[in-house]
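A single protein chain has been removed from this complex, and every other one stays in its place.
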Amino acid sequence: MTQTSPPSPAPAPAPSPLAVALAATIRAFNTNKTSWIGLGVFLAVVVLAIMAPWIAPHDPLEQDVFSRLQGPSAEYPLGTDYFGRCILSRLLHGARYSLLIGVASTLAAMLIGSAIGILAGWYGGRFDVIVMQTMDVLLAFPALILGLIIVAMLGPTLVNIVIAIALTSIPAFARIARAPTISVKEREFVEACRALGYSDARIMFLHILPNIFAEILVMSSLWLASAIRTEASLAFIGLGLRPPIPTWGGMIREGFENILDSYWLALAPGVAILIVVFALNLLGDGLRDAVDPKLKGET
Amino acid sequence: MTPPVLSIRSLTTSFRVDRAWRPVVEDLSFDIAPRETVAVVGESGSGKSVTALSVMRLLPAANSRVEGQIALAGRELLPLPEAEMRRVRGNDIAMIFQEPMTSLNPVLTVGFQVAEALVYHRALDRSAAEAEALRLFERVRIPAARSRFHEYPHHFSGGMRQRVMIAMALACRPKLLIADEPTTALDVTIQAQILELIKMLQEEEGMSVLFITHDMGVVAEIADRVVVMYKGKAVETGSTAEVFRTPRAPYTRALLAAVPRLGSMAGRARPMRFPMVDIATGGSDEPTETPDTVAERPLLEVSDLVTRFDIRGGVLSRIRGRVHAVEKVSFTLHAGETLALVGESGCGKSTTGRSILRLVPPTSGRILFEGRDVAALDRAGLRQMRRRMQMIFQDPYASLNPRKTVGGALAEPIIVHGLAGKAEARERVASLLRKVGLPPDAAGRFPHEFSGGQRQRLCIARALALEPRLIVADEAVSALDVSIKAQVLNLMLDLQAELGLAYLFISHDIAVVERVSHRIAVMYLGEIVEIGPRAAIFESPQHPYTKRLMAAVPVPDPDHRAIRRGLSGAEIRSPVRPPDYLPPPRSYREISPGHLVQAWGEEWDRT
Partner (left out) sequence: MTAFVVKRLGFALVTLWAVLTLVFFIVRVLPGDPAQVILGDQATAGAIEAMRARLGLDRPLAVQYAEFLFGVLRGEWGVSLVTGRPVLVEVMSVLPWTIELTVAALVIGALIGIPLGVWAATNRNRLIDYVTRLASLLGLSFPAFVSGILLLIFFGIQLRWFPVISAQSGSLSAWFLSLALPALNLGLIMAAYITRVTRSAMLEVLQEDYVRTARAKGVPWRAVVWRHALRNALIPVITVVGLYLGVLIGNSVLTEIVFNRPGLGKLIVGALNQRDYTMLQGMMVIYTLVVIVVNLLTDLAYGAADPRVKLK
């Protein structure tokens, strides 16, 4: 072997970590084109929800007793409900609440759950056992039932619904964060960090977190889908935001009461939920395949 | 001349990478005669394993392409339909793999897995197949074969699993056995057993063997002929004796020069650098002995160090056993000195190193570093101490945070410990990189842009960032290819000469240890059984375990081939003991100045 110095690097400017992360994400997207579709559809729904007050043809609360239970028309593109309210307008405004509750509860669960998972994974031992057994019991407990009870006890306000849904998905995030924390903890660079005298907090949040963040982020798109679904389910059961606030689940609930003669009332919001949830699942699923180290090397 | 069992003609195997076909093996040709053992040797990426998988046609069809001719006893394999090829696999050609721990199906009994081949290829019914499989178990010398037949793989040690793999391979009396690095994952004494077993069974069965390995010592032990591969091509083919005595290709010469040869250090007092051969010309420099760096004063004094781990289990999580990882270990290490801790898996050498740095908490004992007791330090004291004592690890791919630039990783310890501000830290990083032979502009890049050897240099640079006096090197070169290994070891020797570093060199590779250390401690089941100056240990080993260990090391010299070691079935004992176990009192005998041997009991006289 030649004992020359190792090949000198190409004189390229050092890429910033952000640029590297961005490139990795784009690469991930390209391996799975359905992710792009999911992202596109989801962003479109977000834009529609934000724009709702300006693009909705009617006030979502405005009742028109003369045009109750109408089919689609130029005036009411998706028809009207029992009170003669414009379904399209209610759908657009309902998207705001669905997305708001979904994003807020997922964000809260992500922050709290990941912190719990990282701490449990890092410290291990009895602490880990007790925390994770608790999380497992919570995880096994049906999320919907838990949500129902919490909302019923606290009352169906926006904040309480967010709290209830966040509580049901904290254990999932704890699990999601703990597994990679443990596998990263076993890697020698973490032991090197300890040997270099870094503090626990520094190792956990500056060395481990950046390595597991992609995984957490990917999972949160899947859990956002789940949160939106749970919110709709709560509203369908009657524990959503109080009427007349338009929520998708609530619209289905109202439509379901007239299912035998005008089933399209339930159909439109049902399809809306399905589209959003499916788009998020497409997005998260594609990203997960790209991030999952276990399936790498094979495409 | 008899027709060859296997004949490979201009074999080219390509993988599809980013829609282009990239050849991994190129224009490879060689024959294997009946009863002959041919070794294919090369470093990682040389295409040696791909060659084996090409013969078996086990590469995924979707992204690989095999061209050329592969004939088994005159029958072309490549055009065979898959159903025909399936009848060849396990029947005419059998294969054993590198990783015995993952190569057996965890949810099927070992007996079933061995019998299975007989059911498919010999159409035996289940009981006949099992009876035959049991006979095979006995042939590969699995102790208590009958009672262990229906156990699952997780009950077996790595060496025993490899024996199960061999039994499976022999089931249908194949014409050719392909062994792909079958001993690489095993400890050296177990490796010796498995090599012996393969040799013996080959004689009994009269089969041919294609042996894939990276280890020139193993080649010398087992092969009749050698194919040396480099970057997908055969650079040299010849009889083992020829290749070792008069290597023609510069690459072969470089490879042989980088292989430490056990016993070659006789008569030398200090460690020696490895000779570096120019791969283009084949010319070599003269290796030199390192300067005398060992200081008078001891830097580290370890006395009666004990580290144990509890194993909990059962209903109430009671302590069911204890790993006696380190038991009453004592030694001193001087500034500028290299003390090697050698031993096989589970001997406690790594735990000793980690206990000294307090990466695992020691149970008892005293660790004096520069006169202060490490075991008694508080958090702040520990932080201070860790500036003076650093560690480098085995896996260069796992040792660097993939999300941090090299510059960031090297500057971080300097900044965290407040040794310098940001601007000065940047300058220090540049000088650290130069010190380990890397260009300063490497600082802007990420670890994945570097090769394994370069990463290990980066790890050394990071350890040096705090200007330590002692570096614990835990199997620091074990994962590297032999030529890279030699370069990194040379770097470590140079740094020792320049900075007066002390190394605690933890390794299972006895030939490397002989080359680089001043003193050696041999560990077995958590205890030091023999410690002394390198020359004393190698020239007059006393303890039976030291002798066994040395005898098991494959020597890269074909003349050693005739020496048969006999087949022992001894397994590596586990340091797990019942909770009430009390370690026996030990006494040491001084053979010559500084050469201490543990008094051993009669259990050693029997083996």
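The first chain written gets the first letter, and so on, giving A and B; residue counts start at 1 in each chain.
Please note the rule applied: a contact is a pair of C-beta atoms (placed from the backbone, for glycine too) under 8 Å apart; a residue touches a chain by one contact, two chains touch by 3 or more.
This structure is a prediction, so every number in the text was calculated from the model and none was measured.
Peer 1: Given the contact definition stated above, which residue among B:Val41, B:Ile70, B:Leu104 or B:Leu333 touches the chain not shown here?
Peer 2: B:Leu104
Peer 1: Which one touches the absent chain: B:Gly47, B:Gly90, B:Gly232 or B:Pro447?
Peer 2: Reading the full complex, the residue touching the unseen chain is B:Gly90.
Peer 1: Looking at A:Leu39, A:Val190, A:Ile203 or A:Ala266, which residue reaches the missing chain?
Peer 2: Here the residue in touch with the unshown chain is A:Ala266.
Peer 1: Considering the entire assembly, which residues of chain A contact the chain that has been omitted?
Peer 2: Interface with the chain not displayed, on the chain A side: 34, 133-134, 136-137, 139-145, 148-149, 152-154, 225, 229, 232-233, 236-239, 252, 256, 259-260, 263, 266-267, 270, 273-274, 277-278, 281-282, 285, 294-295, 298-299.
Peer 1: If you put the missing chain back, which residues of chain B would it touch?
Peer 2: 56, 58, 62, 86-91, 94-95, 97, 99, 102-108, 116-117, 120-121, 152, 154, 165, 168-169, 171, 313-315
As a convention for this text, only the chains that are shown with their structure count from here on.
Peer 1: Suppose each chain is reduced to the average of its Cα coordinates; what separation in Å results between chain A and chain B?
Peer 2: The separation of the two C-alpha centroids amounts to 46 Å.
Peer 1: Within the complex, which stretch of chain B touches chain A?
Peer 2: Listed in rising order, the residues of chain B that touch chain A are 60, 254, 258, 276-280, 285, 357, 359, 382-383, 386-387, 389-395, 398-405, 407, 412-413, 416-417, 437-439, 441-446, 449, 451, 453-454, 457, 459, 462-463, 465-466, 483-484, 486-487, 490.
Peer 1: For chain A, which residues are in contact with chain B within the complex?
Peer 2: Contact set of chain A toward chain B: 1-3, 5-6, 8-9, 11, 13-14, 17, 20, 187-189, 191-198, 202, 207, 210-211, 298.
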